[in-house]
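Left out: one protein chain. Kept in place: all the others.
So that you can tell them apart, the chains are marked A and B in the order they are listed, and the count of residues begins at 1 in each.
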Amino acid sequence: MKRRSLVTWLLTRIGWYILTLWSAVTVAFITFRLVPGNPIGAYVTQLMQQGKYEINPVEAEKLINEYKKTFGLEGDLLTQYICYFKEVIFHHNLGVSFISFPTPVQVLIIRALPWTIALLSETTVFSWLLGNIIGIIVGWKRGTKVDSVVTSLALVFSQIPYYIVAVVLILLFVYITGTLPPRGAYSSTLYPEFSLTFFLDVAYHAVLPSLSLILVGLCGWLISMRSLAVSILGEDYLLFAQAKGLKEHRILSRYLFRNALLPQITGLAIALGSIVNGAYLVEYVFNYPGMGYLFVTALGRLDYNTIQGCVMLTIFTVLTAILLIDITYPLLDPRIRYGGE
Amino acid sequence: MEKVKLLEVKNLKVYYNSIWGDYKSVDDVSFIAYEGEVLSIAGESGCGKSTLVDGILGLIKPPGYIPSGEVIFEGKDLLKLSSEELRKIRWTKIAYVPQGAMNSLNPVIKIEEQMIDSILDHTNISREEARKLAISRLKEVGLPVEVAEMYPHELSGGMKQRVIIATAIALKPKLVIADEPTTALDVVAQKGILQLLRSLKEDYGITVIVVSHDFAVHAQIADRIAIMYAGKIVEVGPIYDVFKNPLHPYTKGLISSIPVIGKSYIKGIPGLAPSPLNWPSGCRFHPRCPFASEKCRNVEPILKEFNSERYVACHLSR
Partner (left out) sequence: MNNLARFNLAKQVKLYITKGIQDILRLNSKLKIGMLILLVISALAILEPVINQAILGPISPITPGIFKPLLKPSREHLLGTDLLGRDLLALSLHGLKYSFLIGIVAGFLSSFIGIVIGFISGYKGGIYDSILRTITDFMIIIPTWPILAILATYIKFMRIEGLAMILAIFTWPLSARIIRGQVLSLKERPYVDLAKVTNLSDFEIIFLELMPNILPYIGVGIGNSVIGAVLAETGLEVIGLGPGNIVTLGTLLNWALGFGAVIMGNWNILIAPVLFLISIFLSFNLVNVGLDEIYNPRLKKVTGE
């Protein structure tokens, strides 16, 4: 009985995932195509202007059609849709980049993706874990001086956009003290390889971007955990735990933390989208060669296919991460694992 | 038989601070609980019973505070102990069966874990022995052993209540305080719980204080009863005597409002319960008392001994 409901739940959840994924990428696709203006035309005009050619309409027409074929922009919306997704799903072909022609988009993305995933993973894990732990402690000690100070600080920091913190950090550490590098993932003098020097260099370059994300994220999780802790402290089972005369650390960990963890995991899944958004901007500020930087530069240069590829991949990554988080939830909440009466 | 004092509450006051003033929920309460008895504390909702229990156990949280009073247990004033000393006394000597026991179990850990943690935090016995102890307690309260491996949401209300009681007696305390132990249970489960509480006294010699607004509860298991009204105790005595011969008008009103099979009407107590923010002057019951006199309106009656076993706070009982 119990196992059957769990499997049903799992299947339903995966079904939702596929449905959401499909709708999201379709919406993104349609947004692209519906936007006024002819990107190819604009691009070709740009090219011609760059080369200081006169804009010859006949030649332009021919060129535009050529490009359209190459970039899969022929035919009406439905044809383009089917064509695009056929390429993506079966051939892993996301098209060709305008700007870095003829580099395929997927190559650009594969180069950039690891940096973003690495940055996001370590910063999210750090800020979520640390933020939650500090939040519990502060919530437990609510009303004390420590609580007021920490919470006030956290309140101030939690609402500052990541990129502003990034800017301030750069000012402080690059300009004023010159201790940390302002851009890139690794020094231009080094070549990517599996060596200690390289890893240290990468870590060195990752400090400021990570800090920008962690400082703000930590404060956010701190605050939400604290208010969760405060509400759980009002619960009957917490009162009972105290009446039982349990030791403080046991109440904190097994009664407070274990119960507050569950909503925070859900909260993580929900916040993932905006964390990614923020991270992209931070990458831009630091010229960190991840998806964010790729996306923003592509936007600036109207690199159609790359923009599209980035958006698709971002949606896919975020939704998959959320699915994974959601799947781990029943492992921790016995009320779902063993559906009761 | 010599009666030994186990718990003595002296002039306890528990107030709640708010922007509109102090809520004087418990306003100068004194009573004694003797070893080996079942003492009932009865009264309407809002009279301060649960706050009294919280006060005794040291579970009052801000904005509640204790302006004065003593709670003497085994020679020590519980209110003056450090939090660590109080923690050690909790559960080993004084246990608590809370109101709304349904929600008193941690939803994410197993029953067995929740029973064991209090044992482990108070003694030096091993985990395995603690587990055996917990299982034997479950049997004593009439629950199957399988319950230990389950999670709270898999149990019914009555079973959860029994688990709480089993946890409470795990370390065989001297005193168990039960706050509304039968509210939210169906009648059959209620009877079972009450029998269980009664057996604590009879089989193990544990002193039980039961707080409830339901007279049926008191009638079934109490030895002595204390009636609370408006933050004060108004009458104390052996249960049979108080039922047969209530001295305080409030007690009289309460008893006559219990539905009796055969009687065709219930007489209630007119008026509404007063607010702790603004207790009436003089005797707090005077606005609702059919016998109120001028003295009752102005002078507060003190709980005085009526005869060797009965106490009452009323000007009219002399």
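Of note:
Convention: contacts are C-beta pairs under 8 Å (C-beta built on N, C-alpha and C of every residue); 3 or more make two chains touch, one makes a residue touch a chain.
For clarity, every value in this text was computed on a predicted model and none was experimentally measured.
Of the candidate positions A:L261, A:L302 or A:I327, contact with the hidden chain is made by A:L302.
Within the entire complex, the positions of chain A that touch the omitted partner chain are 20, 23-24, 27-28, 31-32, 35-37, 155-156, 158-161, 163-164, 167-168, 170-171, 174-176, 182, 223, 227, 230-231, 234, 269-270, 272-274, 276-277, 280-281, 284-285, 295-296, 299-300, 302, 307, 310-311, 314-315, 318-319, 322.
The definition used in the following text is that only the chains that are shown with their structure count from here on.
Considering their complex, residues 57, 59, 62, 86-92, 95-96, 98, 100-110, 113, 117-118, 121-122, 150-151, 153-154, 156, 164, 167 of chain B touch chain A.
On chain A, the positions that touch chain B within their shared complex are 143, 235-237, 239-247, 250, 254-255, 258-259, 262, 332-335, 338, 340-341.
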